[in-house]
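For this depiction, one protein chain was excluded, whereas all remaining protein chains were kept in their positions.
For reference, chains read A, B and C in written order, and residue numbers begin at 1 within each chain.
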Amino acid sequence: MIPRYTPAEFEELWSPATRFSTWLEVELAACEAMEAEGLVPAGIAKGIRAKQLSLDPARIEAIERTVKHDVIAFLTHVEELAGEGARWLHRGMTSSDVLDTSLAVLLVRATDLLSARLDKLCGALARRADEHRRTPMIGRSHGIAAEPITFGLALAGHLAEMKRGRARLLAARQAIAVGKIAGAVGTYAHLSPRIEERALAALGLRPETVSTQVVARDRHAELFTALSLIAAGIERLATNVRHWQRTEVREAEERFTVGQKGSSAMPHKRNPILSENLCGLARIVRAAVIPALENVPLWHERDISHSSVERMIAPDATSTLGFMLDRAAGLVEGLVVYPEKLRQNLDSTGELFFSEAVLLALVQKGRPRQAAYELVQRCAMRAIAGEGRFRDNLAADADVVALLAPDEIARCFDLDHALSHVDTIIDRALRD
Amino acid sequence: MIPRYTPAEFEELWSPATRFSTWLEVELAACEAMEAEGLVPAGIAKGIRAKQLSLDPARIEAIERTVKHDVIAFLTHVEELAGEGARWLHRGMTSSDVLDTSLAVLLVRATDLLSARLDKLCGALARRADEHRRTPMIGRSHGIAAEPITFGLALAGHLAEMKRGRARLLAARQAIAVGKIAGAVGTYAHLSPRIEERALAALGLRPETVSTQVVARDRHAELFTALSLIAAGIERLATNVRHWQRTEVREAEERFTVGQKGSSAMPHKRNPILSENLCGLARIVRAAVIPALENVPLWHERDISHSSVERMIAPDATSTLGFMLDRAAGLVEGLVVYPEKLRQNLDSTGELFFSEAVLLALVQKGRPRQAAYELVQRCAMRAIAGEGRFRDNLAADADVVALLAPDEIARCFDLDHALSHVDTIIDRALRD
Amino acid sequence: MIPRYTPAEFEELWSPATRFSTWLEVELAACEAMEAEGLVPAGIAKGIRAKQLSLDPARIEAIERTVKHDVIAFLTHVEELAGEGARWLHRGMTSSDVLDTSLAVLLVRATDLLSARLDKLCGALARRADEHRRTPMIGRSHGIAAEPITFGLALAGHLAEMKRGRARLLAARQAIAVGKIAGAVGTYAHLSPRIEERALAALGLRPETVSTQVVARDRHAELFTALSLIAAGIERLATNVRHWQRTEVREAEERFTVGQKGSSAMPHKRNPILSENLCGLARIVRAAVIPALENVPLWHERDISHSSVERMIAPDATSTLGFMLDRAAGLVEGLVVYPEKLRQNLDSTGELFFSEAVLLALVQKGRPRQAAYELVQRCAMRAIAGEGRFRDNLAADADVVALLAPDEIARCFDLDHALSHVDTIIDRALRD
Partner (left out) sequence: MIPRYTPAEFEELWSPATRFSTWLEVELAACEAMEAEGLVPAGIAKGIRAKQLSLDPARIEAIERTVKHDVIAFLTHVEELAGEGARWLHRGMTSSDVLDTSLAVLLVRATDLLSARLDKLCGALARRADEHRRTPMIGRSHGIAAEPITFGLALAGHLAEMKRGRARLLAARQAIAVGKIAGAVGTYAHLSPRIEERALAALGLRPETVSTQVVARDRHAELFTALSLIAAGIERLATNVRHWQRTEVREAEERFTVGQKGSSAMPHKRNPILSENLCGLARIVRAAVIPALENVPLWHERDISHSSVERMIAPDATSTLGFMLDRAAGLVEGLVVYPEKLRQNLDSTGELFFSEAVLLALVQKGRPRQAAYELVQRCAMRAIAGEGRFRDNLAADADVVALLAPDEIARCFDLDHALSHVDTIIDRALRD
């Protein structure tokens, strides 16, 4: 989480101030649940709320330096501010009741911030896919011209992938929206399932099925895998933009803002730096997955090795993905598309992409598939070598002409036919 | 996928024979769908099926060495065996139509093999959790004795985690049960969505929303993340077994079979080698996640960099996890539990785990929490240092006695009370 | 890089202020080299140095928001402060000449900070290994008591590993101490190898053999692998401390400071939290390796995808490892060792660790190895099952007694003999 790649909302979400205020929320929710069950005198939580405590992170950290325990430091500070009533807080609870429940609250908020951004990216992709649904371009496999698609179709593929990412994020939100108020080893020794359920409900969470001292870490790991899948999808999009923008292709470009400079040495350059940046950041988000998985096998009823990891990867991965989604949405929204260049690149392939239509026509006429393949390859390879147009080579090939009449050859060279199902596909992506 | 860690069903699933027969299944399903749509003469597929082709992997590989293309080699071989009619196969299709659809069929079967194994492991965990629901043991955080739990509760936690793993596996099965019969760049240039839908339905699959030349790789990556989460859960279980079995704890042990030898040098040893092995294998399954994520950002309408990766990690990760699940189920089923040792370890903690009850009693009597904490810590630390029993130190502490009567202290030392909610929790895990 | 895990020197090293002042160092070193070669009027650099520019990071970032290019923003700001002469800076250079050379300067400094810390850790390990070179303890494989070692020997193993880590760090320092002043695509189009060599020498660096626009990223990746290997070594040490401290073992403990609190719920606990923390942080350092490797295959003469990655992992991994080394050194220095408990655990194994000596004595007397193994195992297993002491079971076993006289059995049970080579080994670790 470095300022450069951290949206303000995430800066705020992962600040010490928010952390401590969330801890207080959790303590008060638990306290109210205990009041309802008669374990704590009624009104304690309300009394503390009324004081509108202004928690001081620096003071808490100072206490922690002595006691070497963050939650005890926090509680000590709360007692300093709230006085007498505060001694009822945290009754029968263990630190992880507060920490893990708070972490759940924060991660749920983080997923909500991410969902909103993901929706924007999907919106941008949908608009641009629709806009360019009939803008033809050459499809490429292996980086080599293959058969025609449309620019809208390419974007629709990214849209469909992002929608799958959204579904995974929602599933992960569900997995992570789980807290615990169950005591030192999850047995409710001085609490009860009813207290836990009531307290967590007030915070928008469900209870862990079986807690140890902590909420099980496979839940968190699932969240990080969901984030990494979204990041990988953005990486695919950004990789394509980088390809589209490269000098020899130049089919689409990142918006170049006024005043922007491409290179300190070469004034003429317009580089796809946003997309390159997104590719790099995807590596960062992806890198959180392994530590998150390594956090799962805690010893016995828990060890605390996961804690330092989460202090770093939870803010890092969520903020960075938040930044990526913002940037990707802007990238798609502002992407400058060059239909003429798309057409020109399509045309420069010499219509070789119609080879399959010819192949099929020959097979239809009775040629065995492999023989037909070699026939078509022969005419194509000559065209690639600069000897004649593919279409003309076919017309001049005795073996081809023996099977296909001139108009049958001509019918193979039909772009509209090649793209006749594209609308259906794009609509599928828009609708799903 | 090495023989040592590959169950027979997975060996079979990932054999060249199964691969090529699955390709043929896909080609025939597509052919039948084209017959239904009138693109191919009726009866072609039926005719080929009737010949019950006996595909020869070695022959296919020999052809591939010349043509350097596996699907073309396969089709050539099919034409060799099936003759004339075979030229209708693969009409309008691209290699990936066959390869990706086949991969989906194989991965779906792999998840089914894994699901069955996961069910067995869950069954074993459920039985043993139920069996030991009231076998008390000391819960440990940080490896340090904390408060009492039961052995069944510990197993119930693993059960709940494995059930979450099962849910993720089913979600991943859904994600991966997607094929494509959509041609070179996914546009159905010489096919149609209807053909694809019909062919895939016959194979138990759904069509990709927007194909490129391939099915999108985020689907496969999701599967590998699901596998890694299950492996991490097994790693947690195995880590705990290793702890339970260590010399100084010896609360439970892997079944030691007749004839087994623990060490070539030390005849007395009984080592938790199954569990250690499971921890190692979890690293292998986890290691598939990053390559799977790196496979997502293919260039344009696809490049083929993902292929070599999948040839290795798909068999490796699924087989290894299959082996792990078998082994883990056997481990749990055969785990030798020592209730007396569990009790002895619990008792040897000197009842310090009741300290929280005392703390709460003091707070109830009006002591501020931090003051009460220090009071209890004082009596506990003395006991740890070997000066008196914790219970007696409390009874002898003037500050404690000023607040708590002897019977009030005694009431804090109640194991049944501490474990009163355990049944509820275990039932939650069994039921969910 | 979060404050919690960042030593002050690293905070300083990776601050914007240090970054920009290092850029200026590089620009001035290059300028001086160009002056020497007559490409820039003499005295320019000296003149700028004399002004002792006070660079304002906030101002640079403000300019960057318009020009979207950090080095151009920096140069603009330098011109604002230094006036006229500054237009000679950066002559013929590209941004990466500044950025990569600066990064090399910073990473070299980071490795020096790490080396100093690693030396401290090695010093602490050496002292404690020497102190406990003759403190016997039970060695454990698989977590199961095996044969005797000494506590000093265990520490000596960690020392030897850390020394290997230091050698790797020095090799990585050598790999990374490489800059470039070679222009847009590394051809010195408007510069020369002589200028580069002179400028880099002034900064303590060597020239890249073949630059693209940047220094090759395998160098940086090597550094991150070196860091991860050191972190893994610390993880092994910390894992062992966690084992030594667990309730049932309690052979050594982290120093528990006055005022420290182990648990908010359980006042009696002393948890190995430093060691657990180190295990977690090792995951963080390790997680930098894959992104660093993914940074290597930049497109053509470079893309900028590596940049965002390095902005995060360079500070994170170096600072975190710096923190780990400090913490590990303190941990070792303060480790509280309990020789009596070590001895007690050794003794409680019932001398089973002498089984190999008996096995060898039997083989010496002519028993085939496997037969001897079964004989010893028989006596050992009875002892484990609580039937008699191992030593006595041997003396009562007719087959054993047939081969070994009572004093021959007794000679097998000699701890001094078992540890006779330990000094030699420890000296090897201290000396190397």
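Annotations for the structure displayed:
Rule of thumb we're sticking to: a contact is a pair of C-beta atoms (placed from the backbone, for glycine too) under 8 Å apart; a residue touches a chain by one contact, two chains touch by 3 or more.
Because the structure is predicted, anything quoted here is derived from the model rather than measured.
Here the missing chain is touched by one residue of C:H243, C:R311 or C:R327, and it is C:H243. Across B:S95, B:T225 or B:T349, the single residue that touches the chain missing here is B:S95. Within the set C:L13, C:I60 or C:A221, the residue that contacts the chain not displayed is C:A221.
Of the residues in chain A, those that touch the hidden partner chain are 138, 140-147, 242-243, 245-249, 261-263, 265-273, 276, 290, 294, 345, 349, 352-353, 355-356, 359, 373-374, 376-377, 380-381, 383-384, 390.
Interface residues of chain C facing the missing partner chain: 72, 75-76, 79, 86-92, 139-143, 146-149, 153-154, 156-157, 159-161, 164-165, 168, 171, 175, 183-190, 192-193, 209-213, 216, 218-219, 221-222, 225, 228-229, 232-233, 235-236, 238-240, 243, 279, 282, 286, 289-290, 293-294, 296-304, 356-357, 360, 363, 367-370, 373, 417-422, 424-426, 428-429, 432.
Not every partner is drawn; the one left out touches chain B at residues 1-2, 4-5, 66-69, 71-72, 75, 90, 92-95, 183-184, 242, 257, 259-266, 271, 273, 276-277, 279-281, 283-284, 286-288, 290-291, 294-295, 299, 303-309, 311-313, 315-316, 320.
One rule holds for everything that comes next: only the chains that are shown with their structure count from here on.
Ranked by number of C-beta pairs in contact, the top chain pair is A-B. Homomeric contact chain B/chain C: same residue numbering on both sides for over half of the interface positions.
Copies chain A and chain C of the same sequence differ in orientation by 180 degrees, per CA superposition (steps of 5). Between the CA-based centres of chain A and chain B the separation comes to 24 Å, rounded to the whole angstrom. Chain centres here are Cα averages; for chain B and chain C they lie 32 Å apart. Touching of two or more other chains is recorded for residues 242, 261-263, 265-266, 271, 273, 276, 290, 294 of chain C.
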